[in-house]
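Left out: one protein chain. Kept in place: all the others.
Letters A and B mark the chains in the order given here, with residues in each chain numbered from 1 onward.
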Amino acid sequence: MPEKPIQGEKRAFMTGNEVVAWAALAAGAEIMYGYPITPQNEIMHYWTRMVPKYDRRFLQTEDELSAGFTTVGGVLAGKRAFTATAGPGNTLMQEPLSMAEAMRLPVVVVVQQRGGPSTATVIYSQQEVTMTTLGGNGEGLRVVYSTATHQELFDYTIKAFNTAWKYRFPTFVLGDGYQAKMRESLVLYDPQTRGIEMVPTEPYVGKPGLPGTDRPPTHMRNTYNVEEELYEVLEQYLADYAKAAPQIAEYDAFDTEDADLVIVSHGVVSRACKAAVKELREAGYKVGYFRPITLRPLPVDQLRETAGKCKQMMVVESANGQLDRLVKEAIFGSTVEMLSLFKPGVGITSEEVVSRVKEIKG
Amino acid sequence: MSVQPAMPKCWRIESKPHKFCPGCGHGLVLKALGQAIDELGIQDKIVFGCDIGCSLLSWDFFNCDTIQTHHGRTTPVVTGIKRANPDVIAVAYMGDGGGYAIGSQHLVNASARNERITAILVNNTQYGMTGGQMAPTTMPGQKTETSPYGRDPEKTGYPTQGPEMVAAITPEGAYVARGTVANVKQLKGFIKKALENQIAGNGFSFVEALSTCPTNWRTNAEETWNFVEKEMTKYFKVGEIKVPGPREKEGQ
Partner (left out) sequence: MGAIDPRVVEAYIGEYASGKSEVAVNRALDLATGGRKVVLVDLDIVEPCYTLRPIKKELEAKGITVLAWETRDTVGLGETGNVLRAENRWALRRSGDIILDVGYGVEGAKTLNLLEGSGADPDLKIFAVINIARPMTSTVNEIVQYVRDLGKVHGLINNSHLGDDTDLEIVLEGARVVGVAAEKLGLPVVATTAVDEIAALIGPVDSAGNPVRKLVRYMPRTLW
């Protein structure tokens, strides 16, 4: 047995992509499949460097369709398998991920968002929210964690494997080019020392025994005959998802109790918003901070409760309203006034948030 | 009452009779595969992946673990399984559209990487399940729903020479053959060797099977066999194309 990648705890200074590779190692991920695309490449770079030392595997595929479908294969074989992608790669990844949804396969995908549409920039954006939460020709039966710090990238990459294998929905960690490339300190840890038990995996195919004699054969399909047949399957899936959603949903909020205006943001932008809310509070503005950590499922009850208490909600994102649409759907019926600060494909600073609020509040 | 020939032992009796059209070649290819699995005694090791198109109808065909995938994507799914668990014997089953059109990049790259999997591709010269459209393997002059005046090679090229391509791009250790449902015994032999090649860990193994589609060809029994035996073999040469072992030097 190779040694554990992380003994106990360890302070480290690294890029977000490296954090993901270390988190996957710590989580006991056994195989990664991937195709080069910026800005996620160093996840593969570091994973492949560590593969022999810790007895893991890697396959570089011919494209993201193949990366997604081979990851599906890895999961079918019963392994903690994952892939990472961005932008146009995420677009291609939607096909295999829809198969994972159809078969309830615990595939884990790390997305480091880049500017879109198309190839656009390799740098940064939050424009892959709609695609990551609701992509494919399905019902969005998936889990999406949006991280804001390197510590969270580590924590939620580990958690993604457990969420995926516990609930059997494909699970995404949604980062971005800034998080991928920026350097920051964090604490690496062996999940066990924090009391985190990794949810055991099991093979779907290649199980022991003679199929048809010792056990039924595994026969998995994603094609059905009639509408009713599909509907029955989907009803069950949707019921499972609805039941799991409140257990999965996570958020972070402060100063919302007495706030007139609550700023809603996710991912790396929430760092700017957090700083802005603190600054505005010190300047006497009654503002609050709300950040969904899971974009799918959203923390719907908490969002609705927050919307019910404040007068205005301002959605801030590096996209043209992708989070905004999800939030509005979640709080449908609320009379809260909706405001926005959208900068598609561009970073947002706390100064910009502060000045927008001051502009609104006078 | 006539005696029915025995079904391969690894076939799943609960899903028989199978769902293919009368006269369809799929049943014969799957029979050859079933016999090869039985003879090698590997039913408990097989993971069978089937594509979309008529091949999906084999999703519950065997008493073997089976995954029905997307159009063209069986090769990467099966590759992913084999890479994660090298103990299984992985079979990717697909049609000509899945292997040579929408999934061609996967076939090309699995070949180039010499993936230790077995791909079986059923060539019936058109897209059967979607209603008989032109495929990469459609014969010159052959009428399909999307080549209503017959395939014009000037505009749409000649039939894809799949095994020849795979043979050209696979490294040493690969096994490549083209069989036909007109000779099931030979086809079974090719498939068996393809599986043995995977078990030996030599490399990629690929068998194309010339097959029949009377439904979309609109042919009676005699015309069907004429087409597969006489017409198709004008472009698609039956036989082993690449077998493991040192290549003979040119001129020898």
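Everything below uses one rule, namely that a contact is a pair of C-beta atoms (placed from the backbone, for glycine too) under 8 Å apart; a residue touches a chain by one contact, two chains touch by 3 or more.
Values in this document were obtained by computation on a predicted structure and should not be read as measured data.
Every shown chain that the unseen chain touches in the whole complex is listed here: A. Only one residue in the set A:Thr15, A:Thr133 or A:Thr306 touches the chain that does not appear here, and it is A:Thr15. Within the set A:Val122, A:Val287, A:Ala307 or A:Ile348, the residue that contacts the chain not displayed is A:Val122. Annotation for subunit A: contacts to the undisplayed chain at residues 10-15, 18, 22, 38-39, 41-42, 45, 49, 119, 121-124, 177-178, 181-185, 188.
By definition in this document, only the chains that are shown with their structure count from here on.
Each chain gets one centre point, the mean of its Cα atoms, and the points for subunit A and subunit B are 39 Å apart.
The touching residues of subunit A, when paired with subunit B in their complex, are 30-31, 33, 57, 59, 61-63, 65-66, 69-74, 76-79, 81, 95-96, 99, 203-213, 217-223. Contact residues of subunit B toward subunit A in the complex are 10, 12, 43-45, 47, 52, 56, 59-60, 62-70, 73, 76-85, 87-88, 105-106, 108-109.
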